[in-house]
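Written out below as structure tokens is the structure these notes cover.
Now for subunit A:
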Amino acid sequence: MKTPFSVLSAVCLSAVFLFIGCKPKPNGTEPGGSTEDATIAYVTNGVDPFWDLCAAGVRIAEKEFNIKCEVHMPTKGVVDQKRIMEGLLAKGVAGIAVSPVDAENQTPFLNEVAQNSKLITQDADAPDSKRIAYIGTNNYKAGRALGKLVKDALPEGGEVIIFVGRLEQLNARQRRQGVIDELLGKPTQELGSVKFDAVDAKNLTAEGSKYTILDTRTDNFDKAKAKSNAEDAITKYENLKCMVGLFAYNPPACIDAIKEANKAGAIKVCGFDEQDALLQAIKEGHAQGTISQQPWEYGYESVKMLKNILNGTMPEKKFLEVPFLVVTKDNVEEFWKKKKEMAELGKQ
Partner candidate 1 sequence: MAAGRTPLLEVRGLCKQFPGVRALHHVSLKLHPGEVLALIGENGAGKSTLMKILAGVQPADSGEYHIDGETVAFLNVRDALASGVALIHQELNLAANLDLAANIFLGREPNRLGFVNDKATHLEAAKYLKRVGLNLPTETLVGDLPIGKQQLVEIAKALSCDARVLIMDEPTSSLSQRETETLFEVVHDLREQGISVIYITHRLSEVKVLADRVTVFRDGQNAGDLSQEEIDHDAMVRLMVGRELSEFYDRKIHEPGKVILELDKVRSPAHPHTEISLQIHAGEIVGIAGLVGAGRTELLETIFGVTPALGGTIKVNGQAVHPKSPEEAISAGMALAPEDRKLHGLVLPMTVGENASLASLKRDQNNGLLNFEAEKDVANEAVDQLQIKTPHLEQVARFLSGGNQQKIVLGKWLALKPRLLMLDEPTRGIDVGAKREIYKLMEKLAGEGIAILFVSSEMEEVLGMADRALIMHEGAIAGELNRSQLSEEAIMQLATGTSLAA
Partner candidate 2 sequence: MKKNTLGIFGLLIAIFVVTAVLNDKFISAYNMQNLIKWSSLYAVMSIGVAFVIITGGIDLSIGSVVGLVAVVLAYMMKVKGINPSAAIITTICMSGLIGLVHGLLITKAKIQPFVVTLCGLLIYRSLSRWLTDNQSLGPVPLEGDKGYTNLEFINQLDFIFSGKIAIGSFNLPTPFLFLLVIGITAALFLNRTIWGRYLFALGNNEDGARYSGINTDNMKIIAYVICSLMAGIAGLLFAFELDSVQPAQTGEFYELYAIAAAVLGGCSLRGGEGSILGVIIAAAVIRLIYNSINMLGISTHLEFGILGIVILLGVVADEFLKSYSAKRAAAKQQEP
């Protein structure tokens, strides 16, 4: 859930900045002690809790590598991101790590940035641009790991349904396909050339598989819609055994719906990302587990890579895979603690 859909116009920006401008900064999060003049920048594709966790990684790396890194979160959309990056170039930042909003169409602009600064992409790639490297999760692999969680939850097999905000996004489709392929026992595909099942495919199953993927329902980032989707699934499918939520708010919505229908235990939940409600449910045994992308690693690795590039060390490969973490009842306490620390550190 990193490129939320919205119509908010650029007018909003001025208001947001006004508020940001007059808000007191929390203590201790200012980058301190950087002695070098070089400044780099970390540009997100929007405003989201996910990015605050990433920012925590940036702060840690700033201290460790002694470099100053500005974090910019464009309110929404391509226009805003472009404006911010043009401003950074004007200021002469030495390097930029960006999550492009619309990689394909931004390629010419990204090339322009790459000419004037050191450019890497993170979270989302722009493979056709002249960026030096890409730091990201293998969402297909993460999807397969999520599929394994489902298998652990339903060793006897059963009916599974998937919930997601939008399927227009590549990462959402890769995750979904990973889950499907794992459950149906299909061979592992290469990230760059994943073949997708139709977005409205129903009752997917395969010979030899104990699992049926009933449907994939979307909600356009509306949490209320996400919850009513989950409720409707409970109504419609008597034999539903597991709900899979691909975006951060989906698993908590499923958990709520299951609880209210008194189906706790009868329907399992497997999720993605690390919302508190999901972690709480894992802790209490209402959810099987989740796949965390460890967002802080994005920030940390981005700063580290840019620092190396500025020092003359080019990355060996074009793709740096950030490892994801499978969180289950066994390690949830530890993970949650870390997440809390990171959230505190990453606050703007």
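Regarding selection, all candidates are chains of the complex that A comes from, given by their letters.
Worth a mention:
Please note the rule applied: a residue touches a chain if its C-beta (ideal position, glycine included) is under 8 Å from a C-beta of that chain, and two chains touch if they have at least 3 such contacts; residues count from 1.
Computed from a prediction, not measured in an experiment: that's the story for all the values here.
Among the candidates 1 or 2, the one that touches subunit A within this complex is 2.
Subunit A contributes residues 4, 6, 8-9, 11-12, 15-16, 19-20, 23, 47-49, 52, 199-200, 202, 215, 217-219, 221-225, 227-229, 231-236, 238, 249, 252-253, 256, 260-261, 275-277, 280, 343, 347-348 to its touches with candidate 2 in the complex.
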